[in-house]
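Everything below concerns the one structure shown next.
Every protein chain of the complex appears in place save one, which is left out.
Let's turn to chain A:
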Amino acid sequence: MKEYQTITEVSGPLVFAEVDEPVGYDEIVEIETPQGETLRGQVLESSEGLVSIQVFEGTGGIDRNASVRFLGETMKMPVTEDLLGRVLDGSGNPIDGGPEIVPDQRQDIVGEAINPFSREYPEEFIQTGVSAIDGMNTLVRGQKLPIFSGSGLPHNELALQIARQATVPEEAEGDDEDGSEFAVVFGAMGITAEEANEFMDDFERTGALERSVVFMNLADDPAVERQVTPRLALTTAEYLAFEKDYHVLVILTDMTNYCEALREIGAAREEVPGRRGYPGYMYTDLAQLYERAGRIEGQEGSVTQIPILTMPGDDDTHPIPDLTGYITEGQIVMDRNLNSQGIEPPINVLPSLSRLMDDGIGEGLTREDHGDVSDQMYAAYAEGEDLRDLVNIVGREALSERDNQFLDFADRFETEFVQQGYDTNRSIEETLDLGWDLLSMLPKEALNRIDEDLIAEHYREEEPEAAEVEA
């Protein structure tokens, strides 16, 4: 291993050094400062005689005399089943005071693309116990379903609730499943120490930590490190899923901080910026993270991803949510209005979507009526929402009876179906039955999305007169 003292330029998170032998692209670099501190970095561009290095821990303390060592390999994550229950920093070093990690394997963190031919299509329903998700935007194993949130919204509570409650129904009944266990990999990027404590407290309180691996890059940790944290988390997840047969749920928060870090590095490299200053390759870069979810044919385990992002200005056309939405298989959208009404969780189902829902529900998977019920509730809620604007202008009296029924439906949908609190765990049966309770407020003829046989089976003939009381 050759050591150089040839740093020619230090600029933001980047260091440029002269070399006299070839260095591979993406290789790992160690920089030792005159104070004896060792910093790690990665080769961003390698040309004859000169390399540019991005330093994870920040470039403070580096001077022209710092020595640079090229390790001759790309970044690896030491993985082992013993990682479960451990807390690591954003670069993968233990910070929980526990024993040193003895790796079973060292895996490249970049991760290779799964051959689409080798994938297995995700269609195993995951019950999260949250009606707005299970009933309307069903999550399945191997899916990547982000939470689009905003600053100050309770996305962390929702993520924790999902992590706590997620099961596959058969498993809950008898252990006749494949025997695969459930694990959570948690990757935090740039979250505040307070948020981190919240997560850790909840993990410890519920005993979830035992089956979790936690990566923490906090708000005051170097931004460049955020580039590495999700890749470490996903590499660990892939190892647990495809080598050790775990069903892994990966929670990444907050992707907005990740993208900010991406922009910071792009700017430091003086790249031509794309929309709003984010680099043009952000789509590709995000895809390389999100696409590391899925199932593989012939393998027991699976990787399911729930990335969380806060939309700057609650704007879903901002490049971060926009590009994410184009890659992920749907999105769960948190709504500020619902939140201020005290709805928990404040999920707005209208802009939410689960693309893999249709194949994960129905007879033999959830319940025969699931698809129709969800379609009908969407249509009815959308109609009720539209009418609300009108009510503001003309008042309720001016509306027809049919319109009033839809308005009531929309209200009860929010206050009974979506509203459930962070500690309520509803089974899919309960969710669907609740759906029928609400749909039965509407006249039968209005249920044009539901098969007639199903209406005959589930429609509650005696109109529940609860609407007024509730309101």
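Structure notes:
Note that a residue touches a chain if its C-beta (ideal position, glycine included) is under 8 Å from a C-beta of that chain, and two chains touch if they have at least 3 such contacts; residues count from 1.
We adopt the following convention: contacts and distances are computed from a predicted model.
Of "Trm112 family protein", "SAM-dependent methyltransferase", "Branched-chain/neutral amino acids ABC transporter permease" or "A-type ATP synthase subunit A", only "A-type ATP synthase subunit A" is the UniProt protein name of the chain excluded from the display. One of A:Phe16, A:Phe182 or A:Tyr378 touches the chain omitted from the figure, and that residue is A:Tyr378. Which of A:Pro103, A:Pro154, A:Pro169 or A:Gly274 touches the hidden chain is settled by the complete complex: it is A:Gly274.
Listed by residue number, the positions of chain A touching the unshown chain are 21-27, 44-48, 73-74, 108, 110-122, 142-143, 242, 271-275, 280-281, 283-284, 287-288, 290-292, 294, 296-297, 299, 316-319, 322-323, 325-327, 329-331, 350-351, 353, 355-356, 358-359, 371, 375, 378-379, 382-383, 389-390, 393-394, 398-400, 403, 445, 448-449, 452.
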